[in-house]
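Missing here: one protein chain of the complex. Every other protein chain is in place.
Each chain carries a letter (A, B and C) given by its place in the written order, and its residues are counted from 1.
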Amino acid sequence: MAHDTHIHVRTQSEFEYAKKKRADEMKGHLATFAIMIFLTLIAFTMVAAGFSTYLIVPIILLMAGIQVILQLYYFMHLSGKGHGMVAFFLFCGIFVAFITVLALVTIVWW
Amino acid sequence: MDINQKYTPQSWPDHPETATMEGKNKFIGFWLLLAAETVTFATLFATYLALKDKGPSGMEFSAAGLFELPLVFAMTMILLTSSLTSVYAMYHMKNHNFKAMQAWLGITVLLGATFLGLEIYEFNHYLHLGFGFTNSAFSSAFYVLVGTHGAHVLFGLSWFIALMLRNAKRGLNMYNAPKFYLASLYWHFIDVVWVFIFTVVYLMGVIG
Amino acid sequence: MMATLLVFLAGCGREEISTLIPAGEVAQDQFNLLILSSIIMLFVIIVVSIIFVLAIVKFRRSKMGEDMIPEQVEGSARLEFLWTAVPIVLLLILAVPTVYSTFDLADVSTMDVQAEDGTSSNLTVNVTAKLYWWEFEYPEQGIVTSQELVVPTDERVYFNLISADIKHSFWIPSIGGKLDVNPENVNTFYLTFDQQSSELEDGVFYGKCAELCGPSHALMDFKVKSVDREEFDQWVTAMQSEEPAAVEGDLALQGEELFGADGLSCIACHATSGVGEGNIMQGPNMATFGDRNRVAGYLEHNEENLKNWIADPQEYKPGNLMPAAASLNNGEELTEQELDALAAYLMGLTVEE
Partner (left out) sequence: MSSIAQKKGFGATIWDFMTTVDHKKIAILYLISGGFFFLVGGIEAMLIRIQLAKAGNDFLSAGLYNEIITMHGTTMIFLASMPLLLAFMNAIMPLQIGARDVAFPFLNSLGFWLFFFGGIFLNLSWFMGGAPDAGWTNYASLALASEGHGIDFYTLGLTISGFGTLIAGINFLVTIINMRAPGMTYMRMPLFTWTTFVASALILLAFPPLTVGLFFMIFDRLFNSSFFVVEMGGNTIIWEHLFWIFGHPEVYILILPAFGIFSEIFAIFSRKRLFGYTALVFATILIGFYGFMVWAHHMFTVGLGPTANAVFALATMIIAVPTGIKIFNWLLTIWGGSISFTVPMIYAVAFIPSFVAGGVTGVMQAIAPLDYQLHDSYFIVAHFHYVIVGGVVLGILAGTHLYWPKMFGTMLSEKLGKWTFWFFFIGFHLTFFIQHFLGLMGMPRRVYTFGADQGWDLFNAISSAGAVFMAIGVIILLVNVVMTTIKNERVGNDPWGDGRTLEWAIPSPPPFYNFAQTPLVRGLDTFWIEKMDGNKKGMIFAEPLGDIHMPNNSIIPFVISLGMFIASFGALYFLDGDKPWALAVLIIGLLITFGSMLVRSLKDDLGFYITKEELLEDAKGGKTDGH
């Protein structure tokens, strides 16, 4: 159990490599962030520009969907090692969430 | 695990949040909680959508007439940025750079608090207009959905602050690394929810 | 076997209310589904039972020997396939009539179809459910009645259901399945009445409220009179005559006085003319009271019960919305004579000859 975690001290080159990898990853995160801001801007601009509702709604929902995927996979590392079960349960949650929303917007009737 | 065990950047593991059994348990448990939270918010969204613009006959307020985008835009930008700053904090945690982590967390907290302040201002503004919690089914659903998100922000902020204060003197160790990590996951989740709030409630609200 | 069993059981239920003795097309469809599914289910039960009984008889330890260690079988893909496929087939057999019937029973497209002469060809009844009683409005005929639904036989009757307070559910077991009566929206469906209720022992079909709606949910009954079209038209005409039938007898006249605005103001809640619109009055319409089968939907229809009811409605339907007579009479109990008068008056209200 917990008490048997042993401490592994890395060699200098191992350490440098890991550090470099993290720094690269951070750059990726910055790019992700830029995309998220960009998507948000598009969404707001579309609404401000007053396009047709039928055009706007699907697009801004798509933007939101992409942002969520970015958050989950880049900021929250959902594809990382040891996330298998976690991802499975999260998708089950998303599935239940989806049918709940679907039901309440369609068959509460009217 | 020994809470007094000191680490150097070299001996600090790649994934401090899941390096111990406790950490791993917390990590999985917390993600499961997020799955449950997903359903919770979905239920709130679903109810909101079902009750959108529904009220007693002659109801004064509707989504299209009420919401104003500039404020929401500012709030969105602030919260998105705070998501990034918390990523920076985690970056420094993985580098075992405690000071930098605390600093970035501090910025995150400031941004989060600003967001919360704006939200309180917004609610207050609506109340002054006469759009109260008990006005209509629409108002109830709106306040509960957005308010629940606000409560999550408040909780996230308190969590960050508590962790920062509690560990200010101790520095990073295997015992608190998972906690920092989970708090930041929570913060991202809050951001995810907000993405849907600004899209579904505000943007789709304004276009009617 | 199930079918014979059901026939046998049909003897146990009352034809006024049993779903096993369908008296309308809708109930008949549903009964057929019941039979079909019962046969399939019985088949399932029999298959399971045979394997089950054989297994527990053949493989008891007393037979197998105390030390016998059975072979540790892992499973069998062929068997798994078999008992996945067979149930699927059985379910498909059920699925087809299910889907068909679901759409068929919900089909109200002929509801507002106009006949040649511009009148609507099918009867529509607006049903309003209220705390523990039912109101039936016939919008095209411009009449209202309550507690007892009167309908023509052998044709579709359409129902619009809405609740005036909380949720109820409209159910006439021997005529067809139920539909909820919601507070927020009108539900529409149709029923057909294939038998005249006068052929029944009690002369009416029994209707029920099937959704828990408070203390007197159990007592929220209504009755259905199904008559042939001719008789129905006569009834409608009688209801439509503006003037209620003349009140006869001194006692009844005194009752009318008491009932009216100068008396106890019962009239404030109870209309005595069948002409009008639905969902306006607080209490049941009394125009046909004398023709009723029950008092308050469930008590035997006699003066004794009527008087008891008027004196203390809460005693009979806890939580109902009619005030006790005393509270209408400045706190004083009504005298026996006054009750007699009211009863005589109410029993005299009739549109049938």
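The rule is simple: contacts are C-beta pairs under 8 Å (C-beta built on N, C-alpha and C of every residue); 3 or more make two chains touch, one makes a residue touch a chain.
Every value quoted in this text rests on a predicted model; they were computed, and no experiment measured them.
S.K.: Wait, the hidden chain, what does it touch out of the ones we have here?
M.R.: A, B, C
S.K.: Which one, C:E155, C:D180, C:D194 or C:E257, makes contact with the chain that was left out?
M.R.: Touches the omitted chain: C:D180.
S.K.: Of the listed residues C:L91, C:I280 or C:A326, which contacts the missing chain in the full complex?
M.R.: C:L91
S.K.: Which residue numbers on chain B touch the omitted chain?
M.R.: These residues touch the chain not displayed: 3, 21, 24-25, 28-29, 32-33, 35-37, 39-40, 43-44, 47, 50-51, 54-56, 59, 133-138, 140-141, 144, 162, 166, 175.
S.K.: Spell out, residue by residue, where the missing chain touches chain C.
M.R.: Those residues of chain C that touch the unshown chain are 9, 12-14, 17-20, 27, 29-30, 33-34, 37-38, 41, 44-45, 48-49, 51-52, 54-56, 59-61, 64-65, 68-76, 79-80, 83-84, 87-88, 91, 94-95, 97-99, 101-106, 163, 165-167, 169, 171, 173-174, 176-180, 182-185, 187, 202, 206, 208-219, 298, 318-319.
S.K.: Going by the touch rule given at the top, which residues of chain A touch the chain that is not shown?
M.R.: Interface with the chain not displayed, on the chain A side: 1-3, 85, 89, 92-93, 95-96, 99-100, 103-104, 106-109.
Here is the rule we go by: only the chains that are shown with their structure count from here on.
S.K.: Counting in whole Å, what is the centre-to-centre distance of chain A and chain B, each centre being its mean C-alpha position?
M.R.: Here the centre of chain B sits 14 Å away from the centre of chain A.
S.K.: Please tell me the distance, in whole Å, between the geometric centres of chain B and chain C computed from their C-alpha atoms.
M.R.: Those two chain centres are 52 Å apart.
S.K.: At least two other chains touched by the same residue of chain A: list those residues.
M.R.: Residues of chain A touching two or more partner chains: there are none.
S.K.: Which bits of chain B are touching chain A when the two form their complex?
M.R.: 1, 5, 7-11, 13-15, 18-22, 24, 27-28, 31-32, 34-36, 38-39, 41-43, 45-47, 49-50, 69, 73, 76-77, 80-81, 83-84, 87-88, 91, 94-95, 174, 185, 188-189, 191-192, 195-196, 198-200, 203-204, 206-208
S.K.: Quick check: in the complex, which residue numbers of chain A touch chain B?
M.R.: For this pair, the touching residues of chain A are 1-3, 5, 7-10, 12, 15, 18-19, 22, 25-26, 29-30, 33, 36-37, 40, 43-44, 47-48, 53, 56-57, 60-61, 63-64, 67-68, 71-72, 75-76, 81-83, 85-86, 89-90, 92-94, 96-98, 100-101, 103-105, 108.
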